[in-house]
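Below is one structure; the comments refer to it alone.
Here is subunit A:
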Amino acid sequence: MNMLRTFYNGIVPENPTLRLVIGMCPVLAVTTAVVNSVWMGLAVIFVLTASNILISLLRKFIPDKIRIPCFIVVIATFTTIADLVLAAVQPDVHKILGVFVPLIVVNCIILGRAEAFASKNPVHLALADGVGMGIGFTLAIMILASIREILGNGSWFGIRFMPAGFEPATVMILPPGAFVSLGFLLGTMNLITARLAARNSRSTERVPSHAADAGLEG
Partner candidate 1 sequence: MEYLAIIIGGMFINNYIFSRFLGLCPFLGVSKQIETATGMGMAVIFVMTMASAVTWLIQNFILVPLHLEYMQTVAFILVIAALVQFVEMVIMKVSPVLYQALGIYLPLITTNCAVLGVALLNAMEGYGFLQAVVSGAANALGWTLAILLFAGIRERWAFIDIPPSMQGFPIALVSTGLMSIAFFGFQGLFRGILF
Partner candidate 2 sequence: MELRTFVGGVHPAPSKERTAGSPIQAAPLPRRVVIPLAQGGAPCDPLVNKGDAVLVGQKIGESKAFVSAPVHASISGKVVGIETCLLPTGREAPAVIIEGDGTDTWIDSTGRKLEELSPESLKALIREAGLVGMGGAMFPTHVKVSPPPGKSFDSVIINGAECEPFLTCDQRLMVEEPEKIILGLKAWLKVTGAKRGYIGIENNKPEAISALKRAAADEKDIEVVPLRTKYPQGSEKQLIKAILGREVPSGGLPVDAGALVQNVGTTYALATALETGRPLVERVVTVTGTPVKNPQNLRVRIGTLVSDLLSYCGVEGEVGKIISGGPMMGIALPTADVPVIKGTSGILLLTIEEATTLPERACIRCGRCVDACPIGLIPTFLDQFCRKEMWDLAEDYHVQDCIECGSCAYVCPSKRHLVPALRLGKAEVLARRRRK
């Protein structure tokens, strides 16, 4: 278990969005444009890393019984900082992201990592986990945002590059587009995973964590 591996774990093997499929609300809400997803990703990376570090540092001092409220207070504090900073630095983006920045506090990724990882591991690993998971989240929502912005607006990072004859499908940046494209993105992930698993069947057999069914995800 080293830092590099922990870092990589959050990006591919246990990507919170595409593999674990948790914390879906912001994934769908902020992916109308790639720019928005990048800022959202940065906010999540910040809150996740900072709370992971602090919780790891305090892990010996937090009483087990009230650990969840303690985690929430820590996360809420960093969320508030992220919210205020974003409002100051990027007021327009802050307005678009709206309620989803303060809602980072109830994002299962953060609380889930605090509970499952940071509270049980030393600081350097908690840092690697936070950054890895945060980047994993950011990459995932950037992929989704790219699909939606290109098809729904004909542009990427706001730059229109599709040929003039292309008429963007506005529906892609509306809620149905979010749901349907994420559904097919996850389906494609499943397909790739299944293909890879079939190819490497004699080595390790990795079952896609969400292939079985849509279970309980906070």
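FYI, a residue touches a chain if its C-beta (ideal position, glycine included) is under 8 Å from a C-beta of that chain, and two chains touch if they have at least 3 such contacts; residues count from 1.
The candidate set was assembled so that all candidates are chains of the complex that A comes from, given by their letters.
Computed from a predicted structure; not experimentally measured.
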Legend entry - Interface partner of subunit A in the complex, by touch - 1 or 2: 1
Inset, instruction - Mind listing the subunit A positions that touch candidate 1 in their complex? - result: 21-26, 28-29, 68-69, 72-73, 76-77, 79-80, 83-84, 98-99, 102-103, 105-108, 111, 171, 175-180, 182-184, 186-188, 190-191, 194, 210-218
